[in-house]
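Single-structure report; data block below.
A protein chain is absent from this complex, but the other protein chains hold their places.
Entry: chain A
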Amino acid sequence: MALEHADVLRAAHLARLGLNDDEAALYLDDLSRILAMVDQLQGLETEGVAPLAHPLETTQRLRADEVTEEDRREQFQRCAPAVEQGLYLVPRVVE
């Protein structure tokens, strides 16, 4: 499946990754070659093979619905670039 310039820009938008046109052109070249390598998979018959998501095929463990963690907001916010009164600051979203 050939990749196009617009596909790279679409992926960059979905990933919220700033990319100018020149950079997109470079990644188009790289990603096209990676996808050509990946396309070898299409030559393998996998009809009826169940996808494997976890190498040990275990399911997610459940636990009792109990509060086990204490509130450590202050500590966690110490590594944030901008906080005020316990809130994370971002540019204005609603005018």
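List of remarks:
Everything that follows uses one rule, which is that contacts are C-beta pairs under 8 Å (C-beta built on N, C-alpha and C of every residue); 3 or more make two chains touch, one makes a residue touch a chain; residues count from 1.
We take it that contacts and distances are computed from a predicted model.
Per the UniProt record, the chain missing from the shown structure is "Glutamyl-tRNA(Gln) amidotransferase subunit A", taken from the list "Glutamyl-tRNA(Gln) amidotransferase subunit A", "Peroxiredoxin", "ABC transporter substrate-binding protein" or "Transport permease protein". As for the chain not pictured, it touches chain A at residues 1, 3, 7-8, 10-12, 14-19, 27, 30-31, 33-35, 37-42, 44, 46, 49-56, 58, 60-61, 63, 72, 75-76, 78-82, 88, 90-93.
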